[in-house]
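A single protein chain has been omitted; all remaining protein chains appear in their positions.
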Amino acid sequence: MSSDSYLQVKNVTKEFGDFTALRDVSLDVEKGEFVCFLGPSGCGKTTLLRAIAGLDIQTMGTIIQDGRDISDLPPSERDFGIVFQSYALFPNLTVANNVGFGLIGSGKSRAQINAQVQALLKQVGLPEQGNKYPSQLSGGQQQRVALARALATEPNLLLLDEPLSALDAKVRVHLRGQLKELQRSLGLTTIMVTHDQEEALNLADRIVVLSQGRIEQVGTPIEIYAQPANAFVADFVGEMNFIDARKIDNGHISIGEIRLAAEAAHLNGSDRVIAAIRPEDVQVQSAEATPNNFDVDVRHIEFCGAYLRATLGDRRLGDVSFRADLSMNLVRRLQVHQGGRLTIAMPPERLRVYPAN
Amino acid sequence: MAVLAQHDLQITRRRVQPKPARDEVWQRGLIVVIIAYLFFGLVMPLAMVFTKSLQTYAFYPEQVTIAFQMPDGSHAEPRSLQDWLDDSGAEANDGLRASERTRIQIVRIIPKNARADVESFRVTDLSADGGQLLIDGVPSEAGQSYDVPRAQLGKVQVRPQVSYGLGNYGYYFSQPSLFNSILNSFIIAMIVVVIVVPLAFGYAYGIMRTRMRGKAFFRLAATVPVLVPSLLPAIGLIYLFGNQGILTPLLMGQSIYGPIGIVMASVFFTFPHAMIIMIVALSTSDQRLYEASEVLGASKWRTFWVVTIPGARYGLISAAFVVFTLVLTDFGVPKVVGGDFNMLALDIYKQVIGQQNFQVGAVVSMVLLVPAVVAFAVDRIVSRRQVAIMSAKAVPFQPEHNPRLDSAMLILCSVVAVFILGILAMCQFAALARFWPYNLTPGLSHYDFSKVDGGGWGAYFNSLKLAVLVSTIGAAIVFLGANMVEKARGFQIGRTILQFLSMMPMAIPGMVLGLAYIFFFNDPANPLHFLYGTMAILVINTSIHLWTVSHLTASTALKQMDKEFEAVAMSLKQPFWRMLSRVSAPVCLPAISEIWLYYFVNAMTTVSAVVFLYSPQTQLASIAVLNMDDAGDIAPAAAMGMMIFYTNALVRILYSLATGRLMGRLQAWRHR
């Protein structure tokens, strides 16, 4: 871990009574980075965010921001802005007063505050809405007001707690783009909590996948997607076939009677393993020319709009079946149909092997 | 390097002690101050009641000796008073218990003929702490002898000494008349519950589940009793059903003084409480259940029993316990129409005000505390369940036209409304009659309160002052306290204690709290003694007596606010008080003004706690009603009671107008 990173989380543990929400979590965030905490509900991602904010201070461990140990400081003495899923806009204050709330008592004149509030509202694309009350705005507009309010005090760290979850799909995608653009233009170090992998993959410079209070993997979206460190990450991010297999040697595994090349050196000794491959990585086109090819039955097909999901299996594989996503082009060309026969390949570099549990 | 790594490890393994923010010092200070307010205004006084209930007084005649000095100057052998008592076969501590103020004169112990030719007496206090004797009003000192001339012996008295034990409880439960009042109280309370709860259910059913006419009127009429002290319906009943009452023949020879009067007046003053609970219970039912029941082919009657009653069951239980406790702890009604029918709450008053027997008063208080605490616990459990029902996503019930049901309910509601308004109208009529029942020409002579007990118009203005002070100060402190409990960061211990103390007052009957205040504040050794007899003590007492309901109202409103508001404010570096003044208080303004009104109305009508605490400078209108009735001036009592009613009604109307207009302006943000 580099010690010059902007935010360092060291061995943080958080207990709520008998329940341990975070176990010995360590993490570095670089300046200007957009980091997403991703995981199922109850994994500890919000707890970690609230620990960084000082809202629920960790039981043990250290948090250092910009070289300053903030582990035991109250939120008011830390440097961050925060946006919640509920927006938490003050209902009795106008939009302008909400945005300007953090500027009261800052020593600025009323005119200065007004100007700054106007600038912020413009920045989030709501220049004309200052005199309205929050209840008169749409959800997406409210979220932008919350963002402007969080930015008003010019914090060096922006914390977002599921900021887009309460919005409908289209607004969500639109705001996502705006958010990323704003973050990039301000160069603002940002941590966002989300349970939506698509959102994380789309926005983050780096993703931190959490489960049961532990970090499962930290990496760029591509790393997380292409090289999930373990079965949990593989399962949680994107679609994945998990197939019972046996390790033959460090370079080979077998599924039923079929022998496949795969990197298995990281697994010591154990005979039973799990092979994992994403449905879109199952290769059909020019499969014969690819290693690890074999013939399968098309047991079931399911039309999913842009692609077709086929459930494949073969007597030689034993009792297993797996899914493959085939583009409609391919389906038409190869005339894939239920009950037909197909040659597929599992490219060794796409086939990952995890220990059996 | 290795050492360093280990050092590093130790640091990270240590538990983090969060540092408080700068404004949190103020928050914690405020929590501590409010806890102290409740501690000295509630916990300490109650502890005193408990202690007093364990204090017993007894004479120790063996600790006092008396020696005769004969005319020749010789002294006879000293004998203890116990010896003298043994001679006569009398006992100092006989069946009649000694209280703090009981005295025995020495001349009653030593027969006249035994001391016929004695010149003077030497009395000696042998006790270790002294004070066994009062010589001409002065307590004796330990081991000291006093020579008393013959003519002065009458001024020497034996004083009882205090000890601690369960003696008072034994005495209390062995007194048939005192024990009877427990029975009486329970029976009356049960009867009132059996009458009021179904009646209130029917009334609320009419309002919530039918399409009868005049719902708004009936809703208003049923809440009228909240605006008057419980003494007033009792006075109204005397005019209606007393020996000269206009409806007396309806009683068919029975007397209104006693159980009948108590039950009728209790029905009057408990009805609104039960009805409000039933309205809430019936407003939560789900239309879909009724549709399902209809689809399944159930009859209306069966639907009523299978859907309506179970849906309202928590309301029914809650109403039953609330009514039961109200009747049990009220003393105004039995005081006025009870006749010789004794009730528990009355016993406290009798023992303390009438007989100055504080110890037994304390015992009755402890006895009264038991059902009140039980009822409180049940109410809390039930209301938690009720909330669970409410939070379900229900479809509001839409009553259908049902002419027979509608007119039946109209009749029921009209009967109740006539009963309530009739009693009030009777009070007003009697207050204006020149000389009931012989001269009914109207006049205002009974409004000249200077000729009767109770403190005159001054008492009325004192009440107004109290109501304004209590409502303003009370609403402010309660809201501040609730805000700290709900919103403060950290200081879990303080917030938990404050929450617990805030729930306590509801379980404490007013009489008990009033008595507790006498014990605690009327002790010259208490530094807070200076409060005794002032308006301040009435404000403190009333604000705490009515604390819980206000606290719950404030808490509910605060809970409805987004729980992240405080987090946002902290991230924006704003202190708690700015959050409170700019957001929390304005958003909760409806709840705050509701608390204000609740405090005001109840401060005007309260009798039970303040009856022990008022002084000549702080006489109150509600107490004046009691004292006027006591002195037989029942027409002025009715007049004063109606003044309380008009004041409360006016304030309520002003409140409605204010909440309608002002809120409309200030709370524009509520509307889209």
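Observations on the model:
Order as written gives the chain letters A and B; numbering starts at 1 within each chain.
The rule we apply is simple: a contact is a pair of C-beta atoms (placed from the backbone, for glycine too) under 8 Å apart; a residue touches a chain by one contact, two chains touch by 3 or more.
Quick note on the criterion: contacts and distances are computed from a predicted model.
Think of the chain that is not pictured: of "Monosaccharide-transporting ATPase", "ABC-2 family transporter protein", "Iron(III) transport system substrate-binding protein" or "2-oxo-3-hexenedioate decarboxylase", UniProt labels it "Iron(III) transport system substrate-binding protein". Looking at the complete complex, one finds that the omitted chain is in touch with B. The hidden chain makes contact, of the residues B:436, B:479, B:519 or B:612, with B:436. Summary of contacts with the chain left out: across B:130, B:167, B:339 or B:590, the touching residue is B:339. Here the missing chain is touched by one residue of B:51, B:88, B:163 or B:244, and it is B:244. Against the chain not displayed here, chain B makes contact via residues 96, 101-102, 105, 134, 136-138, 154-155, 157, 177, 238, 242-244, 257, 331, 334-335, 338-340, 342, 346, 349-350, 353-356, 434-439, 450-454, 524, 533, 615-617, 630-634.
In the analysis below, only the chains that are shown with their structure count from here on.
Within the complex formed with chain B, the chain A residues making contact are 10-11, 53-55, 57-62, 71-78, 80-82, 84, 86, 88, 90-93, 101-102, 104-105, 133-136, 149-150, 152-153, 155, 159.
Note for the complex: chain B touches chain A at residues 11-24, 489, 562, 564-565, 567-575, 578, 582-583, 586-587, 667-672.
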